[in-house]
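Heads up, one of the protein chains got dropped from this complex, but the rest are sitting where they should.
Our next item is subunit A:
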């Protein structure tokens, strides 16, 4: 349970905000050192109140503007939105466009790899990558690893909610999901196979 109280104080990195105590926690844009909470951003101080087992804890945050956080990088376990850029025999190359709810700024796209064995949880060796994705598709996936020096982030779609959300047909038209393995073109009604994401609300909309 959180509620915002608006503070007007302007701070810059390195400014001491509050002495740290058991009832205070450093939040975004702050850090704790030698018994004090410091700002790590230039911005405005916000004090949020958080209920924790009958105690009210103050969370100190520094934000640059009213709307939350702006710099994001993909992290392990996070759900990302990605665009498939190319398809190979053993993996698909993707470009990340969104981390959780935050879009990455234009030009700051991260590359990622989706290996064939990470597409589905079952029947891993029978998967034909071309029947799951095609270049241009927008997918939801989970970051499972940073990869080694040669490869970038590794993605996985081995969950029901993860997979293709919007596809591009061979003819170039947009396709929407119809069932677990098929997508249908919005105009022509031509079906193509995909690893479809079962996004709960989207299924209600389609029926």
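What we mean here is this: contacts are C-beta pairs under 8 Å (C-beta built on N, C-alpha and C of every residue); 3 or more make two chains touch, one makes a residue touch a chain; residues count from 1.
Here is the rule we use: contacts and distances are computed from a predicted model.
Novice: When you check the chain that is not on display against UniProt, which of "DNA-directed RNA polymerase subunit beta", "Nucleoside diphosphate kinase", "DNA replication complex GINS protein SLD5" or "Putative exosome complex component RRP41" does it turn out to be?
Specialist: "Putative exosome complex component RRP41"
Novice: Based on the whole complex, identify which of A:13, A:88, A:103 or A:135 touches the chain you can't see.
Specialist: The one listed residue touching the chain not shown is A:13.
Novice: One chain isn't shown here. Among A:27, A:111, A:136 or A:193, which residue touches it?
Specialist: A:111
Novice: Which residue, A:24, A:48, A:64 or A:93, contacts the hidden chain when the whole complex is considered?
Specialist: Answering carefully, the residue with contact to the hidden chain is A:64.
Novice: What is the set of subunit A residues that contact the non-displayed chain in the whole complex?
Specialist: On the subunit A side, contact with the omitted chain comes from 10, 12-15, 29, 31, 33, 38, 40-44, 64-66, 70-71, 73, 75, 105, 107-111, 146, 149-150, 152-153.
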